[in-house]
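For this depiction, one protein chain was excluded, whereas all remaining protein chains were kept in their positions.
Naming follows writing order (A, B and C), and every chain is counted from residue 1.
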Amino acid sequence: MATTDAGHSATADHSADSHGHDHDHPSYLAHHFDTPEQQFDSGKLGMWIFLVTEVLFFSGMFCAYAIYRSWRPDVFEGCSQFLNTKLGAINTGVLLFSSFTMAWAVRASQLEQHKKTAALIASTLCCAMIFLGVKAIEYSHKWTMGLLPAGLFTYDPSNPHPVGGPNYLAYICAPFAVATVGIFIWLVVSFLRGAKFQFECAKPILVVFLCFFVGVGLGTILESGGSESHGTEHAAHVEGGEHDSHAEGEHAGEGEHAAESHEQEAATEETAEAAPTEAIAGLVAPGTMVSSDNELDVIKRLAADTTNTGLQGELAARQAQNDMANGAITYHVYDDVSATVAAAEENVMRKSRAGVFFSIYYCMTGVHAIHILAGIGVLIWLLVRALRQDFNKNYFGPVDYVGLYWHLVDLIWIYLFPLMYLIR
Amino acid sequence: MSAHEGSREGYDFAHPLPLPLLFGVFVVLTLLTVLTVFQANFDLGSYDIIVVMIIATIKAVLVGSIFMHLAFDKPMNVIWFLGSFVFVGLFIMFTLFDNRASQGDDIPVTNDAVMAAPAEG
Amino acid sequence: MSVGSVPAGYEVKDPGYPTPEENYLTNSRGLLTWVFTLDHKRIGVMYLVGVSLAFLIAGLLALGIRLHLFAPDGWLFNNEFFKWLAPDKAPNDIYNQVFTLHGAIMVFLFIIPSIPAALGNFLVPVMLGAKDVAFPRLNLSSFFLWVAGAVFFVMALLASGLDTGWTFYTPYSTTTDTSVILATSGAFILGFSSIFTGLNFIVTINTMRPPGMTWFRMPLFLWATYSTSIIQVLATPVLGITLLLLIAERTMHIGIFDPEYNGDPVTYQHFFWFYSHPAVYIMILPAFGVISELISVHSHKRIFGYRFIAYSSIAIALLGFLVWGHHMFTAGMGSMTTIIFSALTFTVSVPSAIKVFNWLATMYKGAITMTTPMCYAIAFIFLFTIGGLTGLHLGTLATDMHLHDTYFVVAHFHYVMVGGTLVAFLGAVFHWWPKMFGRMYNELGGQISAVIVFLGFNLTFLPQFVLGSRGMPRRYATYDPEFAGLHAMSTWGALLLGIGLLVALVVLLVSLVKGKKAPANPWGAATLEWACTSPPPFYNFERPPVVGDPYEFGDIQWDAASERYVKIEPKRETVPSEKPAESPAHAGE
Partner (left out) sequence: MLNMIPAAITLLADQTESKLSLFPKSASTFSSDSDWIFHFITIVALIFFIAIVIALFGFALKYKKAKGQQAESQTDHNTTIELVWSIGPSFLLIVMFYFGAQGFLNHRTIPEGAYDLGVDAYKWGWGINYGKFVIHPELHVVAGEPTKLTMTSKDVIHSLYIPAFRVKKDIVPGRFNYMWFKATEPSEKIATDEELEQLAAKDAETNASWDYDARQFTPDGYSFYDLYCAEYCGTNHSQMQTVVVVHETREDLEAWIKKYSSRPSTESPASYGEKLYQRRGCKSCHSIDGTKLVGPSWKDLAGKSRPLASGESVTADENYLRESILNPKAKIAAGFQPVMPSYKGQLTDDDIYSLIEYIKSLGEAGASGGETTAAEGEGQPAEAAAE
């Protein structure tokens, strides 16, 4: 959108422009506008309306979230435990800071502080990259564990960290690494050729891309630290916040293996301890629900809690089985879905249950990440223009519009974070 | 460009926000984030979602009104942006209402909660 | 006072500038100047060509549908030719693909962009008195997105077709082996095209109005366009995310819409209709705008109840968001939701009724000239009234239980979409044709086309109401013999309708070659687009236009001598006419 207001109005015919108007039109003012203010207002309203479409675009996923959470609160609560709150919180902070630098950049461009504008845009970009780096850790970790959308869901609590799978983190990092190397080459070449402006552009962009790896590093540290604390203290959530922070310090250097043990632990744990653990175990442990009477009693007891719709479903399926055996009308509901008994026991793993949470998680955070990527693209364009000192107090529209977009991306994350990570 | 500066109509419309205000907002936002993470450790039951959403909304209002300078913007922009949330609300409310309502209604949703009310043979 | 004379004390107002030699069609030449043009008028013309082609294709598909339904066991697609064309497809499959593509192409490629994008692009800035839309490049990109969307649809057609119905209902769309992903990607892209067009018009109308053009001096077509744009930017994104989730569902089985993975198909329907019901108003609201202009101009009378019509457009746009559930009355929504949606559905009929009454009141005591656009406008009111009133049967819950998903629904929405939007589109094309291309068409030919279209349309779709109430379900490739008579009648009607549309096309195309040169204001209209020459110059207005009342016909006079409408003004001794006080001095003179 912002591109439409760029200074050069490439009209098909400039001759018409040449009579009468020229003295009135600075180079940054498109031919069909009368004043810079009109141009700015048009662009701004256009941007706001674009943000409106973005809000409604995301609303579809928030709606899906609301529906499925209201249907299966237990699944959402259980699955939310797999998300690392600390990584989410750090990312929230990073995004908030980037929003702040962006807002500052708008101010700087309005005040015609060109250097400051460029620096602030670059730091916004760095934050965006750190965000993506942390996200890369989060995603690759879950992909390795098989915590994927319903159709691909392969998580197996008895073997949460299957070895020998593809190294997803490498796949995610590869394009960024290639880009970083490319920019480095560009930097060197432009330096050698003495292309000063290009060199000036390449410098901050290289820093920006390196920040992605800072994010990856940060994510790795927090991931291991977070899981460690989670694993050892998983029932004591009350102390979580404080504990996490110093566990991070203590165990920062430790490898990921500590984390791995925890999942097994949780899965094999007796279900009586803490509610969240119960939910996970009930949800995913395959052996626990098969037909022994003891288990049935446990399920009955748990299902008495009305929020446990999943277990109620389990029970209902068993009921259906009994009824069928007693000669009632059988309903041939899609076999994999529910009513037939086959589904009840074969699919205790329930990719169709936990999978939906992760589907929504990936859809929401994924589309959000795509917006971040798009934002990075636009911000780099903005950075180059800022270095070129294109903006002045009558023409700072692009900075403002991109800023609005960036704040909206932040705004969406502000809601995503508690809805996804903080379910209790 | 500077030749066109001055008090001409249609120029000089920039409205830079004071830096302390921006920084203050950032600090408040960070504190609210810490707060929301912290409160997640307490089991507030069904109020949990309300508390979380209230904090998120305060943050959103801060970002919207200051960072996005909606508080100083033209009314049309404000109407459009806030209007969008009205429609999001309509969308989610109706859809959610239907999905919740149909559970208690004559169509039990059987995705998981199988209510295989069997008829008599 | 005799016809065609200037009343005493008045004089012809000189337009104030010489007729420019170049217009937007001739100011630059070559294909590339069109492809990369940023001129809203050229983009509008390209859209016009594009949507007409889409309409041609979808119209032929419609004829295919009707010809197949000529006999109870199917007729056209049982032909050997189709066995040769698609050896692995049963006649039923061909029929299913044809009705799906008919619907999808008509909706996404024709009706939604027809009036807003094609005519809107041409007219909005000119009517407003602006030089261009606010974002010319976005405008061009939205046209190319339209082209890209069309290409995706063609690819879907060539790959393995599409047989989901234009609604892409899950789980059918997640399990069928036709090219759902290509088609939904196409619709997704077209959604963006639609959003960008809407966004552009909103900003244009908000910020590009010249001095004097207040909100309530805007022609009603602009109000209608503004309302349409509101829907486009608010509803279309939801379609985008729905289709995106559908694609994800098909590729990754995310389990949101697909019951096989514990998703819920009714949720999909909610998502889909949250867009697609307002989309119905994207289709019909611009038609309302067009008819308001046509009725007023060709009755040479001030539009009756300007504010009511303007507000009712906005009201329809907003209320249109509250009624999507009426597409799902039998789908298994909760009782309470169903009843609420039914009640809201009735409210939306009120603003539509207001418009019809106001148009009639505008004709009352007017000076009606029965030109081709007026013929189409009258046909519109007739057909749209039927379409609107039969909506009451469908909004009423008890009767909808019987009528839902029958031919009654088919007839109802064709009365609104074809009898409404298409007829208004044709009327609009005939009305603004002289402005767009600077040529007058054969008036008699145009009127004949209007009559044939009107008769053919009624013959096609009136029987379908009866078919529906007798219980004929829609989307049936074959049907019970008791419905044969009415189906045959409908098919004959479709052929007649096709002939009518062909006549209209021939009349218009012939005019490009043989037509008389059009004057600036052939109809005696008062809106701004008629103040510039036909066709308009590249910059629309050589100088900022003087904004007047868009429906003030009192100072527009037929000048028999020069055979054109002229604007008159009270004689003034002192003020020289070539320098109106409102306009700044013009260097070019």
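Heads up, the rule we're going with is that a residue touches a chain if its C-beta (ideal position, glycine included) is under 8 Å from a C-beta of that chain, and two chains touch if they have at least 3 such contacts.
In this text, all values refer to a predicted model and were calculated from it rather than measured experimentally.
Here one chain is not drawn; of C:Leu85, C:Leu512 or C:Ala560, the residue touching it is C:Ala560. Looking at C:Val12, C:Leu56, C:Leu389 or C:Leu462, the residue that reaches the missing chain in the full complex is C:Leu389.
The chain omitted from view is touched by exactly one of C:Leu60, C:Val151 or C:Val350, namely C:Val350. Although one chain is not displayed, chain C still touches it through residues 3-4, 90, 92-93, 96, 163, 165, 169, 171-172, 175-176, 259-260, 262-266, 299-308, 329-332, 335, 338-339, 342-343, 346-347, 349-350, 353-354, 356-358, 360-361, 363-370, 374, 378, 381-382, 385-386, 389-390, 392-393, 395-402, 404-406, 466, 469-471, 473-481, 551, 553-554, 557-558, 560.
Here, only the chains that are shown with their structure count from here on.
Placing every chain at the mean of its C-alpha atoms, the farthest one from chain C is found to be A.
Separating the centre of chain A from that of chain C, both taken as means of CA atoms, is a distance of 40 Å. Chain B and chain C have CA centres that are 35 Å apart. Residue positions 76, 83-84, 87, 91, 95, 99-100, 109, 111-112 of chain B each touch two or more of the other chains. Shared interface positions of chain A, defined as residues touching 2 or more other chains, are 38, 41, 45, 49, 52, 55-56, 59-60, 63, 67, 337-338, 353. In the complex of the two chains, the chain A residues touching chain B come out as 26-28, 34-38, 40-41, 44-45, 48-49, 51-52, 55-56, 59-60, 62-63, 66-67, 70-72, 85, 89, 92-93, 96-97, 99-100, 102-104, 106-107, 110-111, 237-241, 275, 309-310, 312-313, 316-317, 319-320, 323-324, 327-331, 333, 337-339, 353, 392-396, 403-404, 407-408, 410-411, 414-415, 417-419, 422-424.
Every residue of chain B that touches chain C in the complex is listed here, in rising order: 76, 83-84, 87, 90-91, 94-95, 97-102, 104-107, 109, 111-112. Remark: chain C residues 27-28, 33, 36-39, 130-132, 134-138, 195, 199-200, 202-204, 206-208, 233-238, 240-242, 244-245, 248, 252-256, 259-264, 267, 270-271, 538-539, 586-588 touch chain A in the complex.
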